[in-house]
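Heads up: the structure comes next, in structure tokens.
Removed: one protein chain of the complex. Kept in place: all other protein chains.
Right after this comes chain A.
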Amino acid sequence: MMEIKQKVRQFIESNLIVFEEEVVFADDDHIFQMGFVNSLFAMQLLTYLEQEFEITIGNEDMDIANFSTVNSIVHLIDKHSRVV
């Protein structure tokens, strides 16, 4: 679990265009408020999550509530990984 969280956070830190330099992402920080979530970042994030964690994210999961914090993303991964 910890490992998933670290991977997700690292991905966000290295790909999100942040509004202020040197930001630190806490697990419950709203990433839409800390950085500029554009189409390319959104696509990169989805592709990363699908490939890295071998899950499929459908239209029904695309709600921003599922992507707004590190914790919510981890929760989404967890939900999908449990389905076999």
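Following the convention adopted for this analysis, contacts are C-beta pairs under 8 Å (C-beta built on N, C-alpha and C of every residue); 3 or more make two chains touch, one makes a residue touch a chain; residues count from 1.
The rule is short, and it goes like this: contacts and distances are computed from a predicted model.
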Mind telling me which option in "Sugar ABC transporter", "Tetratricopeptide repeat protein", "HAD-IIIC family phosphatase" or "SRPBCC family protein" is what UniProt lists for the chain we can't see?
-> "HAD-IIIC family phosphatase"
Among A:Gln10, A:Asn38 or A:Ser81, which residue is in contact with the omitted chain in the full complex?
-> A:Asn38
Those residues of chain A that touch the unshown chain are 15, 17-19, 21, 32, 36-43, 46, 59, 62-64, 67
